[in-house]
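Of the protein chains in this complex, all but one are displayed in their positions.
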Amino acid sequence: MSASTTDVDVIVVGGGPAGACAALVAARAGLSVVLLERGPFPGSKNMYGGVVYPRILDQLIPEWWLEAPVQRWVTRRSTMLLTDTQALTVDFRSEAWGKPPHNGATAYRPDFDHWLAGHAEAAGAQIITSTTVTGLIRDAQGAVIGVRTDRPDGDLTARVVIACDGVNSFLAKEAGLYEHTDAKHFTLGVKETLALPKEVIDERFGVRGRDGVDIEIIGATGGVNGGGFIYTNLETIAVGVVLKITKLGAQQQRPEQIIAALKQHPAIAPLVQDGELKEYSAHLIPEAGLKMMPKMTTAGMLVAGDAAALCLAAGIWLEGVNFAMASGMYAGETAVEAIAGGDTTATGLADYQRRLSDTFVLKDHRKLRRAPELVLSDRVQHLYPTMVANVVERMFRVDNPNPKPGVRRILAQERKRAGVRRRDLLRDGWTGFRSFG
Amino acid sequence: MVSSSGVRERHDMSLPSDVVACLKWVSHPGEPHDERFAGISPADRSALEFALVQAAALGTTVTAVTVGPPAAEKVLREALACGATHAVHVPVHGAMHSAHVADAIAEAVPDARWVWCGDYSLDRGTGSVPAFLAARLGAQQALGIIAVHWQGDGLVATRRLDGGRRELLGVSPPAVVSVEGATAHLRRAGLSALRTAAHAEVRTVHPAATAHADDAVVRAYRPRARALAAPVGDTPLDRLRALTDSGAAVAARGDTVTLEPAAAAARIAAALHEWGYL
Partner (left out) sequence: MIAVVVVRDGQLPAGGAEAVAECHGRAVLVGSGLAAAIDELQGVAIDVVTVELGAFQPAAWAARLAPLLAAEPAIVLPGSPDGRDLAPRLAALLHRPLHAGATEVGSQRIDLARNGGRELHTVTPSEHFVATLQPGVRGVAPEPTLGAPAVRAHHDVPAAVHHHDRDATVLEVQPPDPATIDLSEAPRIVGGGAGLDGRERIAQLDRVATQLGASTGATRVITDRGWVPHERQIGTTGVVVNPQLYLAFGVSGAVQHTSGLGNPDHIISVNTDQHCPMMQLADLAIVADANETLDALEALLAGGAT
């Protein structure tokens, strides 16, 4: 390898899960790595719903579950369908998820991201905080050779820049990797953190010890298409909604009002009652999946995590941290190989795309590519919950002396009553089956 | 009393800097138990900036000193990144009396001619370390300074007195100066300086002895009952007394209401009307 003229081998921009994993992998391979983070420490300003699926860490941090700063292990997942007065819940519990290697965990991002970045630092990456990247440095041919920061004497050059700067990545945009970004590609996530004593949470959600619950909610967001969630931490719960921005504007509704309404729903109110508001936060989510994904590589630069729109927000799925960690890891591996091979051009970095395609990162996105649209469609949002809830309500209703009607008849009647066309129902069913089935 | 096994290497450890900045690693008042938010207080930042400006003018260097746990090294690296040349860490665990902190600093930088401190530390906040340090170093002290004018070898410092008065002090070395926060704006460290500082040498000087502060029973602050000369009317201070007299239980006599912003504003306006201010 020829003597380097750059300051470092790899610059990672952003100390979220994507950036931490990218820096970890590159530093472990012996490269000189600088991670630049605008907050006072990695994770300081980062928010999300509350559940991570960290199994990808099996490859990076053996027995991560012994040390990761986890609030609770998710052993119970529910999906709720709400109408104004009804609730239908599908509830699943698994003992196994409470034991290693676990499945999902609730965690606070300032803890989790800080911990993960700590591993990168221990591997030799230099983490520089309170430093915002303000632009790319490119050579005459347009290849990325470094970044500018808001510090005095703030330019830094590298052989590979890995952009992990989160949703609506300005680095990816500056590099011309996004063809178009559009408000309709994003949803807005807002969340309240409510404090409650641990025993109260345990009792209300039917869990003990470190076990926790993840509830995804459809039909909870009024006229605005979206979804809701409730997650349990040890002594707080997170209640939030994910909202379609275009609808939010059109309906002239404020996200706070939508959360407030959700908290008053008869099925939700008993869960959140008396919770003391600790924090209110909001953040964009890249929601359109494959439709909005940028090019992942250009000469001298890779994009990972939310910056690359690698986030799955498909109703009952709200996953981004796992995709961020995985794509960060693959970006790190790609950078290591490209630098070892002496080729950091777009060709030299092309293997990144293959790694993403061959693994769950893009496979899941391909599989679920129609899901977000389906879940956020007007029918699923506004018609089906009423229809399904009414069907179930009539099935369970004991209306003696009248005999119970047949289920098929109820279905047909309720479909008509809800104004759902049979053709649409069949098509949506098929889409749903192909996505989730 | 706990003695550390550290050796005293006074002469080896004396540093070429005439100018010293004492920086305490303190937790953020809003996040008292979270090390991630801990760092240099605004007052100490001002102190460091003054030290850097003065050293540049005198053609000398700055030594940053901290007495504290291993994590306190963070403040030294920040100081190095901002332009300090030397850094000395005196490792101690737990809270110490101001006098012992000052002893430890004096041992680490016995030849200092100018020592810059913050006027009080956020967590303990007695403002007494600088005076103890001046006593130990046989130095002049100028404490709680809000403005500095350089003058020849020395400086003229503006100090706050009570009743809104100000005192101008002529200060010459050796001297300890403690400054309030935001009297100077600490420069932002450059990127390459930050990178170098991460690996720069920090000297460790073990204190000759460390004595821990007295054990204290800690509780939330409650105002003390006040002796009042004036006839006791229906005033807030009156309530104070009622509060403290009735023991720990807290029940404010004024109205406590939880309101949405608009309602809060209306309530304020209504109260101001009622009391005749509006």
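Observations on the model:
Letters A and B mark the chains in the order given here, with residues in each chain numbered from 1 onward.
Keep in mind that, in the parts below, contacts are C-beta pairs under 8 Å (C-beta built on N, C-alpha and C of every residue); 3 or more make two chains touch, one makes a residue touch a chain.
Worth saying up front: this structure is predicted, and the values here are computed from it rather than measured.
Listed by label, the shown chains that the missing chain touches in the whole complex are B.
Contact with the undisplayed chain is limited, among B:A21, B:V65, B:A142 or B:L194, to B:A142. Within the set B:A134, B:V148 or B:A193, the residue that contacts the chain not displayed is B:A134.
One chain of the complex is left out; on chain B, the residues touching it are 29-30, 32, 41-43, 97-99, 119, 122-128, 131-132, 134-136, 138-144, 146, 156-157, 159-172, 174-175, 180-183, 185, 214-224, 226-230, 235-237, 239-240, 243, 250, 252, 254-262, 264-269, 271-272, 275, 277-278.
Everything that follows uses one rule, which is that only the chains that are shown with their structure count from here on.
Averaging Cα coordinates per chain places chain A and chain B 42 Å apart.
Considering their complex, residues 36-37, 187-195, 198 of chain B touch chain A. Against chain B, in their complex, chain A makes its touches with residues 7, 34, 40-41, 44, 110, 114, 126, 128, 131, 149, 151-156.
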